[in-house]
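My questions all concern the structure below.
One protein chain omitted, others in place.
Naming follows writing order (A, B and C), and every chain is counted from residue 1.
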Amino acid sequence: MDFTLNSEQTMLRDSARRYLAQAGGASWQGYAELGWLGIAAPEDAGGLGGGMADLAILAEELGRALAPEPFADGAVLATRLVDRLVVGHSREALLGEMIAGTRRLAAALYEPGRRYELAPQTTAVRDGGGYRLSGTKVLVMDGAAADDLLVTAALDGGVALFLVGREQAGVDGRAYRTVDRRDCADFRLDVTVEADRLLSGNALDAVEDALDEARLCLCADMLGGMDSAIEMTAEYLKTRTQFGQKLATFQALQHSVADLFIDADSVRSSLLRAIPAFGGERAARRKAVSACWVNTFETAKRVTGMAVHLHGAIGFTTEYRVGHYLRRAIVSERLFGDVEFHLARYMEG
Amino acid sequence: MDFTLNSEQTMLRDSARRYLAQAGGASWQGYAELGWLGIAAPEDAGGLGGGMADLAILAEELGRALAPEPFADGAVLATRLVDRLVVGHSREALLGEMIAGTRRLAAALYEPGRRYELAPQTTAVRDGGGYRLSGTKVLVMDGAAADDLLVTAALDGGVALFLVGREQAGVDGRAYRTVDRRDCADFRLDVTVEADRLLSGNALDAVEDALDEARLCLCADMLGGMDSAIEMTAEYLKTRTQFGQKLATFQALQHSVADLFIDADSVRSSLLRAIPAFGGERAARRKAVSACWVNTFETAKRVTGMAVHLHGAIGFTTEYRVGHYLRRAIVSERLFGDVEFHLARYMEG
Amino acid sequence: MNMAFTAEDEAFQQEVRGFIAANLPPALARREAMGFHNDRATVTAWQTALHRRGWTAPGWPVEFGGTGWSPVQRYIFERECGLANVPEICLIALSMVGPVLCRFGSPELRERFLQPILRGDYWFCQGFSEPEAGSDLASLRTRAVRDGGDWVINGQKIWTTDAHMADFMVCLARTDTEVKPQAGLSMIIVPMDAPGVTVRAIETLDGDHHVNEVFLDNVRVPAGNLIGEPNSGWTQAKFLLEHERTHNAYAGMLCRYVARIPALIEVGRANGLPEAQATEYRRRHARLAIDVEALEWSVLRVLAGQPGPALGAAASALAVRGAQCLLRAADLEMAILGPQVAPAFRPEDGVPMPAFAPPAAAGRTTQYLYWWAATIFGGSDEVQRTIIWNTLYR
Partner (left out) sequence: MNMAFTAEDEAFQQEVRGFIAANLPPALARREAMGFHNDRATVTAWQTALHRRGWTAPGWPVEFGGTGWSPVQRYIFERECGLANVPEICLIALSMVGPVLCRFGSPELRERFLQPILRGDYWFCQGFSEPEAGSDLASLRTRAVRDGGDWVINGQKIWTTDAHMADFMVCLARTDTEVKPQAGLSMIIVPMDAPGVTVRAIETLDGDHHVNEVFLDNVRVPAGNLIGEPNSGWTQAKFLLEHERTHNAYAGMLCRYVARIPALIEVGRANGLPEAQATEYRRRHARLAIDVEALEWSVLRVLAGQPGPALGAAASALAVRGAQCLLRAADLEMAILGPQVAPAFRPEDGVPMPAFAPPAAAGRTTQYLYWWAATIFGGSDEVQRTIIWNTLYR
């Protein structure tokens, strides 16, 4: 067993940290230039063929930097779905465009009043040579900026996945922002697509598999956020004076920071335990991912919230950085199943 | 609304505290001489006719002093049951003996494998002029020292309460001690009692009512224990030196003690909220008692455990006092329903 | 001991409930329920109604317009306001500045300010905190220098709640630099439209505008605006901060949460919440309700001045527990609604509401974020713990 990063991983981590520290968030096109959009894509399509460990390393740095672009959703979830489900010559072309950042795809999985249920109420029925899709999709991260949506729909008793152009007639989008100011959209669909837009008639396992990779990326993202929030807090305590003393000299505050480290360090272990599960069987992987999710997001809220608290008033301002980790934590927890959802999934496994 | 003790209550508290500080535990006969065995008994039978507030005041002092004699069970639960259910001329005589400490009664309510279920599997069947009782009773506090047992048994579809002599043939007792070294016993019953030993054929409400009074006494007992454990801890920290400093000068320890106060103070409020509920309707009283139980025993374990922890090694020894509060807490929690039992009861109400 | 509500208390509760039902504008209650703070214009109708009834200032002495309520009545009023989604009206004017003026102000100051405060014509902000002095008022740097009949004030205040809609600031400034830090402070009323006063908005994590920076640049106010004797500001500030010692328990707000969460769980059920999760949330709600009931009784104990552990320690305990309970309550609401709380809801600023979220979802996340601030309001939890140790155990 070896917890050491190999040289490519070290380079990936260091270059990402350096770049993000300079550039702040970076744009989608910036991601493409750095090769990050190809990290989850297979080498035969021009990607880097990165494994779960590589994805997590990058996601951790993006979380640390509070990068606003949707890596877990866009660069991982969508790429993995296309990789697994698109067949034929269009596959390489599509992946190539995604890697280059010239074509963005967003996964439209969730529906109103259904929380994290993946069996869709959106229906697909044969219509001439194609399919007519009808239904509503919500919480589509980055939906308004996407060129195409990956839409799940019920077809012949199975869960089908379609590629639907966002600007097509019959795709009625409504963009909004999440609490942490990420872009998001809902879609009313009443649209006919051609037959070749059906990527799979039985996509549920592929969706779950890709979601698990995206989930672990979000956990890594939060871990980066927690580490950064804790470091910022310790630094802040060293600069700030109250009652004639540096805050960092108060033992109660030192111990509070130590508790945050203890908590975040446990999340790191959950993550390192889940990564190798991607090399094993599906049931064990699901359990490990859900375990990591539960530990990550219960912890993240407490750690980032306490980091805000320990800063005092300045921590609550949007001008200051630390509070954004808290906002990101409470939104991220809700993107691919919340703590109770994953605890139940863990217990089923 | 007035939270001030009246002059009798102040006297009760002060005299109990003074006496117990000198005498340590005190014996059952000592309780009788101090009038404590009559506090729950009605005035017309020679008792003091104390209300719930009076019982709680005394119970708090007994908890503070770690008094080993069973006040909540013996002096409250049994006395209230006799007061409510015994009719005729034997009532005053029996209560008189109980108040004098010459006759001890123990309530035998629980059965093996039934947790806190009060509907008994012990049966009563008519047998000549009397009743034949068959069954097993467990966790009878002070059972081995009692002269008589108050035994619940199923009779004609109702819950009957019988007075059974402990030394009668067919009463097979097995004495043991609880983890906190209180006396306890289990009983196999296969015994015939005379007709006048049936106190009530429908005793369930009376048992629940008397149990609620005993429950609140145990909560008060724990509150006294917590207060004492916190005070001992603060005092200990002031005397003990580590790394060249009094422990009491370490801010992290100061704040830990403050947290214990915060927690215990909340228990005091739960108690003060439940006491007046005894003047109101049954459903509201049950809710208030269960609320107090949940808050008390979740808190007591943490507060007394942390008091032990803050003492360091000496806290774990039986020679030192503080750990006995922790032992008492984890046993007391299990005497009349545990935290989850009472949380469920609270939610039903 | 008589720790039950009397028949009179219960009659008073009905009276308050009836008054609120008859006078609180429904739109105001709806907005308050979402957790969006109400600005000055929107609460005027409600303050007018309160003032007509004589109920604006429960904490003032009767002769100046107070209600003369018993502690229990004051608590009942707070609780009913919490349950009925009554918004706060200018807390700083009514609960802090008013009592200070009643106690320390000259007849002229009382004459000039008390009635307008009661009517809602004058809103105040509190100029205590400074960039280098948060909980530590002894380090304040803002100076006021006497110049003829005026005080000339220079300095900077921060975290000034409502400064952008206040008419006046009650400003703590250093009027004597020769004495030890606490002894040289004075409290001076500064009109916010005086030349030299600049307000800069600070956006907080909930996306709202509550607090500000206020720059005081050669601001000139008449000498009579100084409250009481010069250099007695420390005493006045302590009086002011302790006047509403149970406020930081947020008992009314917590009663609101406890009352509405069961219905919210049903909203969740109608929106895909699995029954097993609903069971867990009902359990958490019950556990919260138990703690909030205890908190209510703690508030009553402090209001009634129950002898026993020093009141200051009990009030500090309340502040810590209040903030903990608020975070648990708001966290539970977010959990119940799940993905529906992710969108940023600001109905008025042009961001459309997402199609899928029930009305109950609006404001749940921002309110959770806001309550993290309750862990520092009126002295951080750490300051409260130190007070408890020093009061009871040192």
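The criterion applied here is as follows: a contact is a pair of C-beta atoms (placed from the backbone, for glycine too) under 8 Å apart; a residue touches a chain by one contact, two chains touch by 3 or more.
Because the structure is a prediction, the values reported are computed rather than measured.
In terms of the touch definition stated at the top, the absent chain reaches A, B, C within the entire complex. Residue-wise, the contact with the chain that is not shown comes from B:Arg334, picked out of B:Arg17, B:Arg132, B:Arg282 or B:Arg334. The hidden chain makes contact, of the residues A:Asn6, A:Ser27 or A:Ser90, with A:Asn6.
Hidden from this view is one chain, which touches chain A at 1-6, 9, 53, 234, 248, 251, 254-255, 257-259, 261-262, 265-270, 272-273, 275-276, 279-280, 291, 294-295, 343, 346-347. Although one chain is not displayed, chain B still touches it through residues 110-117, 136, 138-139, 174-179, 181, 184, 186, 188, 241-244, 250, 252-253, 301, 305, 308-309, 312-313, 316-319, 323-324, 326-327, 330-331, 334-335, 338-341, 344. Mapped onto chain C, the interface with the missing chain covers residues 276, 279-280, 283.
Going forward, only the chains that are shown with their structure count from here on.
Annotation: 54 Å between the Cα-based centres of chain A and chain B. Per-chain CA centroids place chain B at a distance of 42 Å from chain C. Once the centre of each chain is set as its mean CA position, chain A and chain C turn out to be 38 Å apart.
In chain A, the positions touching at least two other chains are 250, 252. Residues of chain C in contact with at least two other chains: 382, 385.
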